[in-house]
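Omission of a single protein chain aside, the complex is shown with its protein chains in their original locations.
Naming follows writing order (A and B), and every chain is counted from residue 1.
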Amino acid sequence: MFINPTSQHQHNDNTAWLDRNIVAPAATAETPVVLETKGMHVYYGGNEALYEGDLQFLEHQITALIGPSGSGKSTFLRSLNRMNDNVAKVTGQILYRGVDVNQPDIDVYEMRRRIGMVFQRPNPFAKSIYENIVFALRRRGMTDKKQLDEIVETSLKQAAIWEEVKDKLDQSALALSGGQQQRLCIARALAVKPDILLLDEPASALDPVSTSQLENTLLKLKASYTIIIVTHNMQQAARISDYTAFFNLGRVLEYDETSRIFTSPKVQLTNNYVAGDFG
Amino acid sequence: MNKQLAEQLRKRSKAAWLERIGKIVSFSALALITLTVFAIIIFVASKGLATFFDNHVNFWNFLTGKNWNPTITDKSGQPEVGALPMITGSFVVTLLSALLATPFAIGTAIFMTEISPRRGARILQPVTELLVGIPSVVYGFIGLTVVVPVIRTIFGGSGFGILAGTFVLFVMILPTVTSMSVDALKTVPRYYREAALALGATRWQTIYKVILRAATPGLLTAIVFGMARAFGEALAVQMVIGNAALMPSSLVSPSSTLTSVLTTGIGNTVMGSLDNNALWSLALVLLVMSLIFNLIVRLIGRKGAMHK
């Protein structure tokens, strides 16, 4: 795909002022940088759709990506584990623990196992609850029944749905409620033991009770996983995330600790958006 | 940089390997079908053209000659391979059956989409599907035992001929044209109807002035598809047309079509001989007509797309 060097140059010029508002989180020995984007651009059919700021994500933290619809937050998220490979061209670096995974010689399947994803609409497979969880493991050659059983139990427990489904593991996953399905999808993602979990508006199709269950689940998962979540729900971002990035018109306008984004943002637009009077 | 991780991420996984194999296998299947189509065209063309290149039959004489006796040479020493009777027969049965089927098919399609969608879905859709499913030899057999005797009684003669062929093809293409017309009418947006009705138009005015016009490209496509099917139908027509390779003198005199001569002839000729090659030329005409019907459908589709 054709990349226009002049347009890229212009963007750099126009957006230089933005960098002041993108505060790199303070990485420590306990919470090192796990994922980082550098100079990432997304092109749809030759036209640049997104210019992304350089973001760093810390280990065992929840980072929320917020912004109005069409701001590019979902596209950004889906580019991180290269789910956009077939529909868009992504340039720049995506550093996963220092390794640039946006390279052709990277095995995307191995990479996606480590950087898992949960989607907007719950998408359990038309199989039993048990089979949903072990499906990817079986495909990777794990056959030991005891081991599989164990993983099913741990992942379902981690996703806080074990108590609800432990007696009906062989029933169709499609029979579960929307909220249960979404937690099952999280359990399914956890079963392959990922490092990072990307969530694309995971609660947008859920009722308030299910949403709050899901949020509690995520807060517990934080202890063992790095979580990046796209949400259109500001309260949700405020409740669960440690860091927040605000997207608008395909750019990151501001990135900082969540408390600062919600109390004293540097950019007026961010302030308008989190205050709810946007557009 | 984390070396160990980089190595792990760069190793070809089983999934990557499977993906490559799967892509190759599935593409091979698709390529096989595509190659077959080209092979069919090339083989039939090379056999069909042999009449003109190897046997030096004049192409124009082939298209316009009225005598089909490939084993006999005429006064000027040229073999008698005039395909006009069969070409005429094929075109006449095709046009007549399409002419007959179109009003019934479109009328039924309108009934199914505009008048009574409920009955359309519950009764007429299964009916058309079942009619499509009835094998062509069964149509031929009924044509032979019902249509031909009726024509014989009314018009005299043998009863075999273009009229019988037309009736059989009419029933055969009716369901195809109907179900494709239904699809065409269903693509007309709902608000067209609502807008017309809101302006005080009667249902028929709405159908006639708005819906039929909006759906014209789709309806034409349906008719062309029906004609393509009629033109290529072999056995049902062969059973009722009388199989006389003569210029049709009336609708009730025994005649022939390209397909009927082909089905009766191929088995009685020797591969590579002139009379066999001449039959392949008829097959080539069939093939070319099928391509032309395809082209027409495409042109209609493109024109319809332009108007939208």
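Here are some notes:
Here is the rule we go by: a residue touches a chain if its C-beta (ideal position, glycine included) is under 8 Å from a C-beta of that chain, and two chains touch if they have at least 3 such contacts.
Assume contacts and distances are computed from a predicted model.
Looking at the choices "Roadblock/LAMTOR2 domain-containing protein", "Phosphate transport system permease protein PstA", "Sarcosine oxidase subunit alpha family protein" or "Indolepyruvate oxidoreductase subunit IorA", the name in the UniProt record of the chain not drawn here is "Phosphate transport system permease protein PstA".
Shown as candidates are A:Thr91, A:Thr154, A:Ser172 or A:Ser204; the residue that touches the absent chain is A:Ser172. Screening B:Ile87, B:Ile207, B:Ile223 or B:Ala278 for touch with the missing chain picks out B:Ile207. Of the listed positions B:Phe38, B:Trp60 or B:Tyr191, the one in contact with the omitted chain in the full complex is B:Phe38. Mapped onto chain A, the interface with the missing chain covers residues 81, 83, 109-114, 116-119, 121, 123-127, 135-136, 139, 171-172, 174-175, 185, 188-189, 192.
Interface residues of chain B with the unshown chain, by the touch rule above, are 13, 15-16, 18-19, 21-23, 25-30, 32-34, 36-41, 43-44, 47, 103-104, 107-108, 110-112, 115-116, 119-120, 123-124, 127-131, 133-138, 140-142, 144-146, 171, 174-175, 178, 201-205, 207-208, 225, 228, 231-235, 238-239, 259, 262-264, 266-267, 271, 280, 283, 286-287, 290-291, 293-294.
Simple rule for what comes next: only the chains that are shown with their structure count from here on.
Per-chain Cα centroids separate chain A from chain B by 53 Å. Listing the residues of chain A that touch chain B in their complex gives 96-99, 101, 105-111, 139-141.
The part of chain B that touches chain A in the complex is made up of residues 1-2, 5-6, 8-16, 19.
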